[in-house]
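Rather than the whole complex, this shows some of its chains in their spots.
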């Protein structure tokens, strides 16, 4: 097992790249060294006087260098809101890297198709880049697309983009692109991350075309390391832990 | 050394059941052997499935959980987790849960001859299926009955873990003692609730959950103090401990040792810091734990740094 650490990281950059979406880079040497695509960190965010956020918050490691990790986050509540206040030099307690690296579930290759909806891009961009496979990436509108150089540079022509309002790329849902591609290309595995509705649709289409479907799941967490059983996701029998058994699952392992 | 009715701890810091799993994951971050004791997750006779998500919610200085005592059952514990824990020298305490008095008895019997178990902790905050789901721990007669049933099948130290959701904690503690408990641990979580006002739905799928964390510390401390004032039995205190000062409060109120739950979920490394800071405090004040434990109850106030 790769192992994980509790590390006091240092903020390097924390900037708004799209409205309400931030790019955070932190120096976290141990975590950067151990990280493999598909893993996440559990962050102790600055809290208000009622102690909220009291629990850590999980975020995918979007990208990592030798000593730094990058996170892309959307402001959705108290925790992410407080996170925006951190500036260069601030320290941030990180627990990670956590979760099963993608390659322990599927060895990503040129025959892996990646599908990202909205913030889902943060969880699978790295895997998509390393795989050589293709990425379908959808968002509501152009301003919500995360087109950092880490994404566009690494994926270049291997990426198809759609927006619901047609403001960028193909108009429509990212899953609308899927049947046409699966009909002609022989991707053996599909890895998807995004809202539950999207995941259900990917699973449905993938099964129809008889491909192995892998889903990256988000669930509320507490410990992030597998001890507390907070992050339960229904399985055919009982529950699995998103933090420890996932966050990536073979579609059949779980009940959406 | 702290002696809890024969259970010897090299320091007063234990994990709280349910917040450190069976040790495997935590061992990655914390040297388990530096702890006073390791308490495993609530374990039942057969596997328990647990509650549907959402299972946790945040509240002011606290959290609610409704894990529903999900666990893989005692068989799995014996074959998979116990061998792992035997690698360590830390005393292992097994927290057991049942839905009937018989289940508790059978669990004790099953664990009795296992090597590497220092003590049992009986969690009585479980729904009693026979009695319509009310918790065993809220009725002194049931607490006594469960304790007796375990006692008959267990000859090493026996800890009974009390529910705080009662009118009179001393009455419940007395029942456990009469049933044969060697040690009492407290508190389990307070029953609480949170509602998502955007929908009116309870935040937890289960509706009601258990409140833990700093918010409950004053209640926990009061109950430890009440038991220490009224009963002559060693106590393990818990509820909201985050710092070594919190540990001292519990020990002064009468606890011989303490367990850390919610704080471990947030900052696992703090377990080791607590051990160090406590030892530093003890040495720099030149005191023995015997003098500190229960000093508030005895009224032997001092001047400490």
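Should a chain be cited, it is by its letter among A and B, assigned in written order, with residues numbered from 1 in that chain.
Note that a residue touches a chain if its C-beta (ideal position, glycine included) is under 8 Å from a C-beta of that chain, and two chains touch if they have at least 3 such contacts.
Quick caveat: nothing in here was measured; it's all calculated off a predicted structure.
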| item | value |
| --- | --- |
| Copies present in the complete complex, per labelled chain | A x2, B x2 |
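Everything below uses one rule, namely that only the chains that are shown with their structure count from here on.
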| item | value |
| --- | --- |
| Where subunit A and subunit B are represented by their mean Cα positions, the distance between them in whole Å | 36 |
| Residue ranges of subunit B in contact with subunit A within the complex | 18-21, 24-26, 28-29, 41, 47, 49-56, 58-63, 65, 67, 70, 213-214, 264-269 |
| Subunit A to subunit B touching residues, read off their complex | 1, 3-6, 44, 50-56, 93, 95, 219-223, 225-234, 238-239, 244 |
